[in-house]
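Of the protein chains in this complex, all but one are displayed in their positions.
Take a look at chain A:
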Amino acid sequence: MPTSQPLASKDASLFRQVLKCYEQKQYKKGLKTCEQILRKNPKHGETLAMKGLITNSLGKTEEAFAIAKDALRQDMKSHVCWHVYGLLYRSEKNFEESIKAYKMALRFEPDSQQILRDLALLQIQMRNYDGYVETRKSILQTRPQLRQNWTAVAIAYHLAGQLDEAEKVLIKYEETIQGNVPKWDIEHWETALYKNRIIADSGDIGRALEHLESMAKNCLDKVALLELRAEYLLKLGRKEEAQQAYRILLDRNPERRDYYAELEKAMGIAPKNRHEAKAIYDEYANKFERSDAPRRIPLDFLEGDEFREAANAYLSAKLKKGVPSTFANIKALYADDAKRQTIFELVNSYNEAQEQGKENGETNGSGPSQFRLWTLYFLAQHYDHYRTRNMDKALECLNKALKLAPNTVEFHMTTARVYKHAGDLQKAAQKMDEARILDKSDRYINTKTAKYQLRNDQNEDALKTMSLFTRNEANGGPLGDLLEMQCVWYVAEDAESYMRQNLLSLALKRYQSLWEIFEVWTEDQFDFHSFSLRKGQIRAYIDMLKWEDSLRSHPMFVRAALGAIGAYIKLADMPCLAQGALANGDAARYEKMTDAERKRALKKAKKDAQKAQERAAALAAAKKDDKNKNAQVAEGEVKKEDPDPHGIALARTETPLEEAAKWLKPLLEMSPERLEAQIAGFEVQIRRRQWTLALNCLNKARELATPEDPRVHEMVVRLRHAVNTLPAEEEFKAPETREALLEEVEKILSKDTELSAYNDEFLEKNKDSAAHVRSALRIRSVLKPEAKKDMSPLLSVLDIESTTLDEANEGLKLLYSFGVDENGYKTKAAAKFPLAKVFKGAK
């Protein structure tokens, strides 16, 4: 439908020029041309629309919307005006409104490929499958000659759960091409394999196998063919053939663990019958001399002498060859006491034989053997493992190894690691840095060094280390580049370091960056909706969509969410922290300080924060100068300066708990099976006085944890206590009612329970477990604040042999949070963990 506002031919050509300017990002020129047209035709809707679009590209969103609306009020029948209106919403990420606008645009221009494509993109991005089916069908109708338009409709049906429709579309497509397929046409075979997957997904495996075999000769993805065939045969119970199929696959790749597992199934070997299974692995070990899997897998299930024999063969071969990762390969077996013992005995016996050999003068003069070096290295890692930790012995082994081969980077790195585990983070970082200097071009060790520096809260040093490998002229310097490169481990470690220093603003800033990176990963799909179709990579595309759907269950998101929620809870509990860092003890004591003390503490904190800010600003300014010299910024394109680079505004939020709830939502949605997530949910909701939501989290946590779990105990008592002390005027929002809440809590712990006694009993029963003791003491401080001073159970925990450094550290944090004198504890802990820096400096 033509616009209702035709332009004179001269103006029409000017309009075409505007379109061109926009495409070529010549925004200023485009705007000028718009004004030229508007001078004569002030009410020309499409020109106004283009003016709005360009204005938006120049970063003036609000103005752009006003212009675009005006455009529509002048010419509401123009698809251009509606399309632009949709594009503006799209750039604001308001996809719902954008979809509506595109639909209006299509009403006036139903065949526009551009708009149909834009609409389809948004629909699939929003997982609006029904809408996507409709739009893809329209596109197919207008352009049936393109294969991707057919596959797209099939994908749409597939995702909407209509497998039979999806298959029908692909059959129709095959009819249209009538078998005219060039041999090398990868995309065709990809589509065929996709069709095969649809058939299999619909449950008819027999037909899927038939279909697969019909293309076996020509299809180019041989591995997929073989794997699917084996899978189908096994599912159909054709075991002989399935065996053969898996053997063909194993001959191609004897390292794939699941092939072995499937072969076992095909051979009907019961999970208990390990004797028969071993024969398979022996067979492949003999057949493939260099293969790891058939040698390593049996170690998982062999026992006793058989295990000893196999482990001996495995370990000695690896160590003689000098495989640095030998320990990492077998570490998983350390969960089994007997196997751990056997492994140690074996490697220790190599060591003893080697030492003996040396005494007997058996070294051949050409330097230390690989076997000697990596045996020592293995033992060092053994003594560094948390189940068998002995720091002195670990260092002894490493020193021996270093004497023999002073420049071996692994030995240096593990030395650093041993110090880290002993709690001397400074020495650990220093050792790692020494290792780095051995080979400055090794990016791996560079990264490790930065990580160790962050663990030691040397944030600036860490960034400097990273900057040896970043593009430092990037917007925002090295940190800007790390963010741009989505280096999430660094951002997370940096955040956690700032958390330890109680620099909540910077910690929140980093967490915010992580949030944004995940947003970007969601957005990245946009590129693939069209790219994958064009390239015909359908199966990978469908996998990608599924991956995206559960993106926020990723461990990194969980880690960031838990951290950010922790930071906001801290802010809610101690608003003074928004002012900047207060040293650990100060934060807890703040509430009890005299006014003068408070002033001093805050002043110091503010000053520290300011200093940090100034340093960063100076650094940024210096960088900017360089940048201006060599950067060429595209015309008019806006470089968005970060208005809050230090997260000051983030930390000053008036509603920290609402911010926490924002993180909580995807966390609970995507990772409800994580106990930590439910605990975080409880902590947030109980502070928001959202009793039912807190109760829900508690109930889920009770399902996930053992009844004796200290954190569950804590939550149960706290909720009971909170409910017992609810004020009469507490408001309940429908459908929540006081009665229902009371009833539900009663089911967990009766209102008649004497909570203090209940908690003391729990403490008495679990006084040998550090985590239980901490929970009980926290509860006690809630129920009887005056009993806070009695920290003897916490000190007793230090007497227990098995108490780890982490546990001891948690105990110290508890003391800080109570604002109780920590010197006695520190002295005692320092005796137990002499290298740990946190316990140093007791008065």
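The definition used in the following text is that a residue touches a chain if its C-beta (ideal position, glycine included) is under 8 Å from a C-beta of that chain, and two chains touch if they have at least 3 such contacts; residues count from 1.
To be clear about the criterion, contacts and distances are computed from a predicted model.
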In UniProt, the chain not displayed here, chosen among "ADP-ribosylation factor-like protein 2", "Rab proteins geranylgeranyltransferase component A", "Acyl-CoA N-acyltransferase" or "THIF-type NAD/FAD binding fold domain-containing protein", goes by "Acyl-CoA N-acyltransferase"
Missing-chain contact among A:Ala68, A:Ile297 or A:Val820 belongs to A:Ala68
Cross-chain touch to the chain not pictured, restricted to A:Gly237, A:Gly304, A:Pro735 or A:Gly841, is A:Pro735
Of the candidates A:Cys21, A:Ile37, A:Ala64 or A:Met104, the residue in contact with the absent chain is A:Met104
Residue positions on chain A contacting the omitted chain are 68-69, 72-73, 76-77, 85, 97, 100-101, 103-104, 107, 734-735
